[in-house]
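Structure incoming, see below.
Complex shown without one protein chain; remaining protein chains in place.
Chain nomenclature is as follows: A and B, assigned in order of appearance, with residue numbering initiated at 1 for each chain independently.
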Amino acid sequence: MWPIYILNGLYFAAVIFLISLGLNIILGVMGILNLAHGSLYAIGAFMAAWMIVALGEGAPMFLIYPSLLSGVVLAAFFGLFMEYFLIRPMYKRALEYQLLITFGALLLLEDVIKMIWGGEAYYASRPFDALGKIHILGNPYPAYFLLVMIMALIAGLLIWIFMFKTRIGVMLRAISLDREMATALGLNIHKMGTFAFVLGSALAGLAGALVVPTTAALLGFGMEPLILAFIVVVIGGLGSLKGALAGSLIVGQTRSIGIVLFPEIELALLFLIAAVILVAKPEGLFGR
Amino acid sequence: MGLKKVITRPKFIIYLFVILALLFLPRILSTFNLILFEYGLTFAIAVLGFNLLLGYTGLLSFGHGAFFAAGAYGVAMIAKYFPGLYSMEILIPSALLVSFIISAIFGFLCVRHTRIFFAILALALSMLVYALVFKFYYITGGSDGLSVKIPSMFGMTFEGIRRPQFLSGIYYYFLLGVFVFSFIIMKGIVNSPFGKALQALRDNELRAELIGIRVRRYRLYVFIISGMFTGLGGALWSFINGHVTPDVSHWVFSGEIVYMTLLGGFAIFEGPIIGAMIFTFLKLYAMGSTEYWMFIIGITIIILVLLLPTGIAGGFKKLADRIRE
Partner (left out) sequence: MGFRMLIAEDLKKYFGDVKAVDDVSFEIGDGEIVSLVGSNGAGKTTLVNLISGYLMPDTGKITFGDSDITYASAYKRIKVGVGRSFQGASLFETATVLDNVRTALFSRYGMIKRGLLPADRYADIRNEALEILNIFNISDKNNLSPKDLSEGDMKVLDVAIAFALKSKLLLLDEPTSGVATADKFKVMDTIVSAIRKENISTLIIEHDMDIVTDYSDRVLVMHEGKIIAEGKPNEIMESKDVLTTLFGIGD
């Protein structure tokens, strides 16, 4: 059974990685902690689920899988909206107010989700069922989970290449390292910020869309992933891509193994690990 | 400053009026509104503590719900497991003790960090409390929560008395007394040399350290004091609510505490109290009008942040300053 637990841990890690990567990009480039990030994840999930249900039972699989991307697109749009109306006016304001406005956005979005999709659960399990199970070391394992892991890996790789090898990516990193210097060098902070925010939101939406075939989309379902993403950021370090990876792996595996060995306190176990890391290295593993 | 001078200052006269008005409130308000007002008072006590940390020391915590829960659950657990000790004289100190312990632990972990890290860590820790309360449902009642019956107070028992009657009678005056007492204590802290040191470390941490102020240590003290005030608010709240559930430890509830403080204005001492009062009535009104009350509250937050950065009390102060000119 152990290989299964480890695989589950990798699956959790993959999902949390996408969410915390998005959170960290926004945090790193704009210095803003988006408390509504979990709502964008939920929007991605609801949209993807709705799309699959709307396409109907008979729709061919080559339409079903891409329709998951509708979640990414909608989450990105909401991110764009949020950035323009709520974040940009707050650019020079104090941190407390920035956090508070994203909190306001969270409350708003939770009800917007309710307004659009109602209060019921959305199920869209076809993408999951269609892939069946693969045998790994003698144990049957849902292949869809492997797909999610691969998608997360690809996304991570693309982001890495983007951040380190493209001009825009380098600019984003420059801004996250030293805002003032970046402005002095003539970089358009506002446009870059918008881009980062939309990218981060898209990643959250992607995570939600990928997850929804495995579970039901329900109200309030962005809350727990958000907290786990925060723990990843705390463990891995603010604004660090490597940190998001390392933190996600730790969180994912702890959760997976914890659920089996210490089901009641697996969250407490996670916190214990985080506390130990923080006492030893207050900025997080890869933090500045 | 002699006593005579203090008494004739305009602020003191306003306070006097307010207290007199509050004493007569049970005669003016309906029971429903009075109870709502009492909810507001418990939040006011909680945010008085919270603002010591935010307004005066410059640290934003999105996890103060955990201390509110500490106070409330402290009361509820005694009700369930130590009914023989269920009297106000024991309950209030116990709530303070529990919130002291939890805020000391959280504070120790959090004050080594600042700003965003601090906010996230406080948030995450409060969610840990939330999760634990859920998981250990056989002790804490889980999502069903625990009930909080009317305690005995100073030798008086209230068998057979219904809660609204208790709340509009002796409990109101008790609560008012605790509120005034908390107000005076917090005023004392803020005006003392310690309060001045807090403002210095909020303004310029480096220089504060260099004039001999132990920044981390004092942040921890403030964290604990603010946690205890919030826990006291939670305990007093539990008697009104009659019931405690894990939601009070959820970070969204902590966010409401932040909102109340900023709504009133965190730069003015009385600001958060006004914010707590307004929010209590605002939330009830919103919940009563529509199922999408979170949307409404969310919009008010956004409007507040964009248009009224100094909060309502801050807005009034600006107005008053302008009139004075």
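Of note:
In the analysis below, a contact is a pair of C-beta atoms (placed from the backbone, for glycine too) under 8 Å apart; a residue touches a chain by one contact, two chains touch by 3 or more.
The model shown is predicted, which means the values in this text are computed figures rather than measured ones.
In the whole complex the chain that is left out makes contact with B. Listed residues B:15, B:194 or B:316: the one in touch with the omitted chain is B:194.
Residue in contact with the omitted chain (choice from B:21, B:211 or B:319): B:211. Those residues of chain B that touch the chain absent from the view are 1, 188, 191-197, 199-200, 202-204, 206-214, 218.
Here is the rule we go by: only the chains that are shown with their structure count from here on.
Averaged C-alpha coordinates put the centre of chain A at 33 Å from the centre of chain B. Interface of chain B with chain A (complex): residues 54, 60, 62, 109, 112-113, 115-117, 119-121, 123-125, 127-128, 131-132, 135-136, 251-252, 255, 258-259, 262, 266, 291-295, 297-302, 305-306, 309. Residues 27, 31, 33, 35, 86, 89-90, 93, 95-97, 99-101, 103-112, 114-115, 227, 230-231, 233-234, 238, 264-265, 267-268, 271, 274-275, 278-279, 282-283 of chain A are the ones touching chain B in the complex.
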